[in-house]
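Step one of this worksheet: look at the structure below.
For this depiction, one protein chain was excluded, whereas all remaining protein chains were kept in their positions.
Each chain gets a letter, A, B and C, in the order it is written, and its residues are counted from 1.
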Amino acid sequence: MYKATIFVTLKESVLDPQGVAVKGSLHTMGYNQVSDVRIGKRLEVSLDAENKEAAEIAVTAMCEKLFSNPVIENFRFELEEV
Amino acid sequence: MYKATIFVTLKESVLDPQGVAVKGSLHTMGYNQVSDVRIGKRLEVSLDAENKEAAEIAVTAMCEKLFSNPVIENFRFELEEV
Amino acid sequence: MIEPTAEQIRDQQLYKEMGLTSEEYEQVKGHLGRLPNWTEIGIYSVMWSEHCSYKNSKPLLKKFPTTGPRILLGPGEGAGVIDIGDEQAVVFKIESHNHPSAVEPFQGAATGVGGIIRDVFSMGARPVALLNSLRFGELESSQVRYLFDNVVAGIAHYGNCIGIPTVGGEVVFDNAYDGNPLVNAMCVGVINHKDLQKGVATGAGNPVIYVGASTGRDGIHGATFASEELNEESEEKRSAVQVGDPFMEKLLLEACLEMVEKKMLLGIQDMGAAGLTCSSAEMAAKGGQGLDLNLDLVPQRETGMTSYEIMLSESQERMLLVVEKGREEEVIAICNKWGLQSAVIGEVTDGNQYRLFQHGKLVAEIPVNTLVDDAPVYVREEKVPAYYVANESVNPAEALVNIDANEALTKILQSPNMASKKYVYQQYDFMVRTSTAVRPGSDAAVVVVRGTDKALAMSTDGNGRYVYLDPVNGGRIAVAESARNIVCSGAQPLGMTDCLNFGSPEKPEVYWQLSKSIDGMSEMCEVLQTPVVGGNVSLYNETKGQPIYPTPVVGMVGLIEKREHITTQAFKQANDVLVLLGDTSIELGGSELQQAYTGSISGRAPVLDSEKEKVLQQAVLSVIRQGLVQSAHDVSEGGIALAIAESCISGNVGAKVRLETEHDAAQYLFSETQSRILLSVPQEKVEAVIEVINQFQVPAQVIGEVTGETLEVHVNDQLVVNRSVSELTNLWEEAIPCKMTASSTSTN
Partner (left out) sequence: MRSAVVVFPGSNCDMDLVHAIEDVLGEEVHPVWHHESDLSSYDAIFLPGGFSYGDYLRCGSLATFSPVMEAVKKEAETGKLIVGICNGFQILTEAGLLPGALMRNDHLQFRCELEPITVERADSAFTRHYEQGETVQIPIAHAEGNYFCDEDTLQKLEENGQILFRYADQNPNGSLANIAGITNEKGNVLGMMPHPERAIVDWMGSPDGARLFTSMLAYWKENQQ
């Protein structure tokens, strides 16, 4: 059994309106020391696999096909046996 | 300058409809080896602070007041000087 | 988790933590003839909570008229049902989700919407519209802005996703609701008579089928939670809030309606408050049957759930069905098609025993009628509040002299209570299903019934200030105003649902407010022939011991016979003549003018004469149906000044108004005297309109005409209001967005 922790983030070149809005709220709340906020996703996927390599191949495919949209997002993941 | 990476996740006992739907799609796609999917948020916040401790206090407060609702969510963060 | 034993429950009075009193515990013991175990006492506590049993309000609710020639089903089932002809009926109900929304506004409001939708489609009806009635503290507080933003977003999320248009509602901001917001959601559905379903378990041996989301540990004790005062500790009752899944509910809705169409069901009930417990016990009690459930077969989201947890969970998007033995497979096939989980979890039995099994053991055995029919009933003490007595001698007009009408108009137009609610409803999909003929922004919303020339008008109304100052008149006004809104849209009011939001009934003053307002509402329902077909009671709405304004919210539905009768509040055409119906006196207790200029309310609410109201409504409906009017608008909060301004703004056109009075101009313009309606009429039809109105002996007065781009109001030949409509529109539209720009966006 493996657990993959996947991070999907917007590409640098893409504006993150939610991040901008949250930054605005932080400033209203008095946290003026905040200069940037970016918001992404964190997915936790539990899966069975023969070995770590097989798990890695499967998770990469899931990320490319489903978890991220390459037009706007990047992904990265960590894999651990559990 | 500090960078906080914050993870907000639904509490264990709280339904994650998004995770359930994504798991369903993975199965349709043939990834039957996936037994669980949970989806949370990842926030990256850049902020100025006197020292690490001050940054930690500020980020904790932001998490409690804005980034998460303790009724249904947990949060956790990592802090690094940049 | 190690559960307390029956003896520990007794000795340590653990039932008190569940909201049961010692007397109630004794009654449970009597019903069982032994000490209840943990699961059993949990089941009694939720079934006997105010939310499920109405133990504090039942005797008062009996006062509502609930029958009439069109009423097919009154209170008691998921929702009321009223005939609309052609073998069709309208099904509707309102429900509160106040306390969950206070703790987790987005999910609390969203699941409130989900719950009321299930109430309607569990009747076999196709939901066609949603409304909501909201109360918050004032927008100056960032906590209020957070609640407001997230409640609205939560309502939008659920309704938009499931694809039912949210077509109307109301929002009021007042410090009385600070810390205890009100979130009432209403759903309206349409059904063919033959498809009407009931929540009943019949026929020993018939299977009980569970459909929908798995059961988790969320929302445990939600029903008791809803019946408790909010306090700091509520924050700690974490599991009491559920997360909704509108996508799942959409599938559940389509699957259930497919089963209804194929006539597969004997009984169906939604698992709402008190979850599996309430739905199964009520179905058995109504069917006069017993029930056996095997909890091992209940789909579970988490491992190691106890029988107590399974029974009390309030996980959302679940339904309980009873079908004829042998038809299980058909039901399960439909569930599979829609990707829904389902399981046979038990069967109907002869007798009266409600029995639960888990891991091969009997874990609870209760005579089912004791849960439903034998719930305790309390008639509480009533006491006239001191404030009410003191208000007798207050004359609100005394503090409201020398007010500049021009200034008052701009001030009141910008009050968040009177300002445009576009900020709210533009977040709701009010057009999905392509049936919305009158969208949010007029007196009542109108939804057409496809395949017929008919349409349904709907509105929610309730003025807590009036009810606080005078519960009898306030109660009358809530019903009358709602019906008036319906009539102004060209519809005949059919009946209503209500949500009674009050403080603690254990306070004699609060109980008096509840009792008196129900008197007022009931009287008005009798006179207008709008029976109450269902509703909801939400008590214990208090923070730090301070009750909210007593706030009965009325949800009314009316029938428009022909689409050409659909009427809105907007002025349509230059040179149309303004006709004001009804008399005006100076009634400023609880008015917008009083609130705006003194910052508080006092005196008595306006008085409502129910007979006058009735003929006014008949007269207006008559002229609308004869095709004589261009617009109709109910004169309510803010008086005639606001009514005219709103009609100008909606129509984007000006008006010239001339009024004569012996009273102070501003007092006259902003008086909130009841039973008034503003019409605009084509010049050539004015005579005909006056003639019809005279037949009903309703006072009618020509007060001006639609013209130009400014609103000019002359009182006794003095120009007292002179503002361009574009300026008024700006003030009115920007008021709420302005206050919200400082908002604290959440990361939802």
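Observations, loosely collected:
As a working rule, a residue touches a chain if its C-beta (ideal position, glycine included) is under 8 Å from a C-beta of that chain, and two chains touch if they have at least 3 such contacts.
On a predicted model such as this, the values are computed, not experimentally measured, just so you know.
With respect to the full assembly, the chain omitted from this view is in touch with A, B, C. Checked against the hidden chain, the listed residues C:S22, C:Q143, C:N395 or C:Q426 yield one contact partner: C:Q426.
Within the whole complex, the absent chain has one touching residue among C:K250, C:K411 or C:R625, and that is C:K250. Taking the complete complex into account, C:G339 is the one of C:G339, C:G545 or C:G627 that touches the chain left out.
Touching the omitted chain from chain C are residues 153, 156-157, 160-163, 245-248, 250-251, 338-339, 425-434, 436-437, 439, 448, 450, 563, 566, 745. Although one chain is not shown, part of chain A still touches it, namely residues 13-15, 17-18, 21, 66-67, 69, 71-72. Although one chain is not displayed, chain B still touches it through residues 17-18, 21-22, 24-25, 28-29, 39.
Here is the rule we go by: only the chains that are shown with their structure count from here on.
Between the CA-based centres of chain A and chain B the separation comes to 10 Å, rounded to the whole angstrom. Measuring from the averaged C-alpha position of chain A to that of chain C gives a distance of 41 Å.
Annotation for chain C: residues touching 2 or more other chains are 744, 747. Within chain A, residues 22, 25, 29, 39 each touch two or more of the remaining chains.
Looking at the complex, you find that chain B touches chain C at residues 8, 10-17, 20-21, 24, 41, 43, 66-72.
Taken in their complex, chain A has these residues touching chain B: 1, 7, 9, 22, 25-26, 29, 31, 33-49, 58, 62, 65-66. Those residues of chain C that touch chain B in the complex are listed here as 103-104, 107, 213, 216-218, 235, 238-239, 241-245, 247-248, 301-302, 315-316, 339, 744, 746-747.
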